[in-house]
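Down below is the structure, laid out as structure tokens.
As you look at this complex, bear in mind that one protein chain is not there, while each of the others sits in place.
Labels A and B are assigned to the chains in the order they are written; within every chain, residues are numbered from 1.
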Amino acid sequence: MPALQLRDVRKTYTSGDSEIVALDHATLTVGSDEILALVGPSGSGKTTLLSIAGGLLSPTSGTVSVGDHDITGYSGKELTRFRREQVGFVFQTVNLVPFLTARENIMVAAELSGRGTARSTRERADQLLGELGLGQRGDNLPAQLSGGERQRVAIGRALMNEPPLILVDEPTSALDTRLGTQVMELIVGEVKRRHTAAVIVTHDTRMTHYADRTVEILDGTLAA
Amino acid sequence: MRLALRELRRRRRAFVPTTLALALLVVLLLSLGGLLDGLYLSSTGTLRAQQDPLVVFSDSARDSVIRSRITPEIRAAVEAVPGVARTDGLGVALVGGHVPGQADIADTAVVGYEGAVEGVPAPPPPGRAYADRSLRAAGVDLGTTVRVGPEHIPLKVIGWVRDTNFLQQGALWVEPGTWRDVLRTAFPGAAVGDGTFQTLWVAPTPGTDPTGLAARIDRAVGGTHTISRDDAVLAIPGIKEQRSTFTQIIGVTFFVAALVVALFFALLTLERTALFGVLKAIGASSHQLATTLVTQAVVITAVAYGIGGLIGVALVMVAPAQVPITLTPSRALFVAVGILVAALLGGAVSLRRIIRIDPAAAIGTGT
Partner (left out) sequence: MRLAFREITRARLRFGLLSGAAGLLVFLILFQSTLLSTLLSFFSGALQHQSAAVVVYNADARKNPEGSVLPTATVDAVDAVAAVDGVARAEPFGVDTMTARAGGKELDVAVLGYVLGGPGAPTDVVEGRRPRSDGEGVASDIDADRGFALGDTVRVVGPDGTYPITIVGRAHDIRFSVNPGVFVSYATFEAASRVKNPDALAVLPSMVAVSVERGADPITVAARIDRTVPGVDALDRDAAVQSLPGVSAVKISFNIIQGLAFVVVTMVVGIFFVILTVQKAAALTLLRAIGAPTATLVRSLLVQVVLVMVAAIVVGTALLTLASLGSSAKFPIEVDPGVVLTRGAVLLVLALLASLASIRRVLRIDPIAATVPAGVER
């Protein structure tokens, strides 16, 4: 069972009189423990594709399946639940809730699923903090963390509910080469360890070798 | 300056909540002030209109217009005191007035006078009266004959006067004999003889110190208590307590309003920390940002005052007749200044934050 399956997905917007095609006939399959790098310049539609895969957008036409969930026709409520349990999303910038500590940010997804008070949840969060090299930073607020540390907390948050699919949007765009390498190694390490699938969007070709497969996207169309 | 105005214009929606909150506070303050002024003015008009600066009461009356009695003998004694240029008698009878065609009895104050009243001509012939404009709401008009007291003594309205009411009752200004008739029929236990008034108003000769004259009158005549017009106004029953109560309430309201305004401006600044950081990064000085803040505070306050003022005026216009609300220019000014000061203080509090904003941190990527 593939972790992600997009079939002939199209996403269009109307602006005034004209129609903008953000994604055109995108067909893509990602294996259950495959890491896919999605590469393209800005405006190429990669964020749109990621958003559709992550249940943040519904396609204009085509079908989307994550694991054995066909989310194409999901209602808002169902998508919310889907995002909570079946997907881990690391966004490009706004990733952390400013008034929650690193630990609380990691745990928030579990809390939203009703498992917040379980001791196992907290233990898992601490374990993740350790794996991410943030063992001492659990009680810090985002404002007290460096950019790289915040990135790692976001990764921890995405992994917390053990979703079958991780989606990462431009993880290294704000980091220098050394930090960028660290983050990519961390993501890949964690994903591989859990035998989870991941789609990593990037325009940084230095990082693509971390992925199992690279797909290019340009002007809303995936390269063959 | 230009930046300030441009931001206000282009990002109008961000400033709407604060402006609205301010406008509401303006309405509250204007209403409070208006009610206090209205209660005060409609209770004290008769005495405030007196041109003579001193008034003589009988000392057992404890400065009550209704209870005081000045007989012709006392009057003669007062007039004999050096420094007294002339005297004018005044009396008030609070009675009900039947207005033709109206079901309700109007609250009237029949005032017997001799002269020296601001805005009121010389006393009319017996049976005629000048009516206070507020009686319009009771259905009185020029030519109306109001029948006052239990024996329905007719008083024909031949002219208008304004702001001359006593204890919120509409004044009807009549010659002394008519007033005595009304008093006798309405309050037989309080009837006065011919020539007797309740109070005697005294005009000092030019160059005479009124305070000294007051003391001299009391010493010379005995059994009197002479005070200034302002003190007589304050002695009207209920006035002191009403003023004190409302003034305390207005004071607390202003204080609270100031704090709320300050809070909103502080929040407004907080919201724009990133913006100010970017401006600093591109070279704006703290001083320029401060000017922006002050300009915006003034403009927002002005707009809020405009809106609040309009609502306040509308409220005054639609208020039913029994609600004694009056908007005086001095009150309007008082509120305007007060609110502006509060806004500037609030902006000042946020000023410190602005000065401390680090431009480098502000343009970093978000969390």
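Assume a residue touches a chain if its C-beta (ideal position, glycine included) is under 8 Å from a C-beta of that chain, and two chains touch if they have at least 3 such contacts.
Everything quoted here is computed from the prediction, not taken from an experiment.
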Query raised in the report: Which one touches the absent chain: B:L35, B:L200 or B:A232?
Result: B:L35
**Report entry** Option touching the unshown chain, where A:R81, A:R122 or A:R194 are the choices
**Finding:** A:R81
Query raised in the report: From the list B:G159, B:G177, B:P237 or B:G306, which touches the chain that is not on show?
Result: B:P237
Report task. Could I get the residues of chain B that touch the absent chain, sorted low to high? Result -> 17-18, 20-21, 24-25, 27-28, 31-32, 35, 39, 60-62, 64, 67, 94-96, 105, 107, 149-150, 167-169, 186-191, 237-238, 241-242, 244-245, 248-249, 252-253, 255-256, 259-260, 263-264, 266-268, 270-271, 274-275, 278, 322-325, 365-366
Report task. Mind listing the chain A residues that contact the chain we can't see here? Result -> 47, 50-51, 56-57, 77, 80-85, 89, 91-100, 104, 108-109, 111-113, 116, 141, 157, 169
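Here is the rule we use: only the chains that are shown with their structure count from here on.
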Report summary line: chain A to chain B, mean C-alpha position gap in Å, rounds to 68
